[in-house]
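All protein chains but one are shown in place.
Right after this comes chain A.
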Amino acid sequence: MRKKGKKQINNKKIIKITLNYVLLIILALFFIFPFLWALSTSLKTATDVLAWPPKWIPKPATLDAYKYVVENIPFPRYFLNSLIITALGIIFNVVFASLAAYPLARLEFKGRNLLFFLILLPMMIPIQGGLIVNFITILNLKLFDTYLAVVLPSAVNIFGIFIMRQNYLSIPRDLEDAARIDGCNEFQLWWKIMFPMVRPAATALSIISFAGFWNAFLWPLIVLQSQNKFPLQVGLSYLNSMFEQNYRYITASLIIASIPILVFFFFTQRYFIEGYQGALKQ
């Protein structure tokens, strides 16, 4: 009797796990289907693209579309531009947030809370209202069509300041006092004691900034003019309007453009997902 009961439970478990995997696989297909379909189309011959009913597996497969796209489109240039913009953005975000959050969390001075409130205030107010004004400011600063123009308006990450402040707050007072007794001045205290303690938070922040700057689209579209400064996202939308109905070229460029970010994500995904979780947990 007892044995039979155990077996039933076991069977139930197996069915449950199988159902789980079936569900997971269906969902996975739902999420990557557009990429698979793009991959298939990009490998088709010009006549097969228009075949009806659509062919799932390209036969014969050809790299013609890739060849055309690579020869006619400055992908490495777009990619490099994206890298420059993202790197600048991350550096600004992390440095400014680590700096600004420190006095707000650890130093006692008059007006500190008011200042913190003032810094959080723009979070409530959408940057969309500032789209035109910032555009005019960039023109007036003679920064139009520069990388700096893309990065500067979001160089100070308010959410970042918030995260960093929370982390500085959680450092025990004793540590600070001990360093003071050892003769650290305020700056050394920050650089040698405080900043190393919040490094995990800074890492999380840089991951969030990475996603933000790498995928930025509207603002770079507005402030950049020369094609050789376009980041990947802007370059791609430019191509899209150029090729319009030529699916082979569009899909081939989509696949090429996704590869770097997917490879990057593949190797860093653990940090990526942990970064998001870390920033929200505490």
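Assume contacts are C-beta pairs under 8 Å (C-beta built on N, C-alpha and C of every residue); 3 or more make two chains touch, one makes a residue touch a chain; residues count from 1.
Criterion: contacts and distances are computed from a predicted model.
For the chain that does not appear here, its UniProt entry gives the protein name "ABC transporter permease", which is one of "AzlD family protein", "Cysteine desulfurase IscS", "ABC transporter permease" or "Protein translocase subunit SecD". Among A:11, A:72 or A:277, only A:277 touches the chain that is left out of the view. Per the touch definition above, the residue from A:72, A:215 or A:228 contacting the chain not shown is A:215. Across A:15, A:46, A:63 or A:132, the single residue that touches the chain missing here is A:132.
In the full complex, chain A touches the hidden chain at residues 17, 20-21, 23-24, 27-28, 30-32, 34-35, 37-38, 52-54, 96-97, 99-100, 102-104, 107-109, 112, 115-117, 119-120, 122, 124-137, 139-140, 152-156, 158, 161-162, 165-166, 185-187, 190, 211, 214-215, 217-218, 222, 232-234, 236-237, 240, 247, 250-251, 254, 257-258, 261-262, 265-266, 269, 272-273, 276-277, 280-282.
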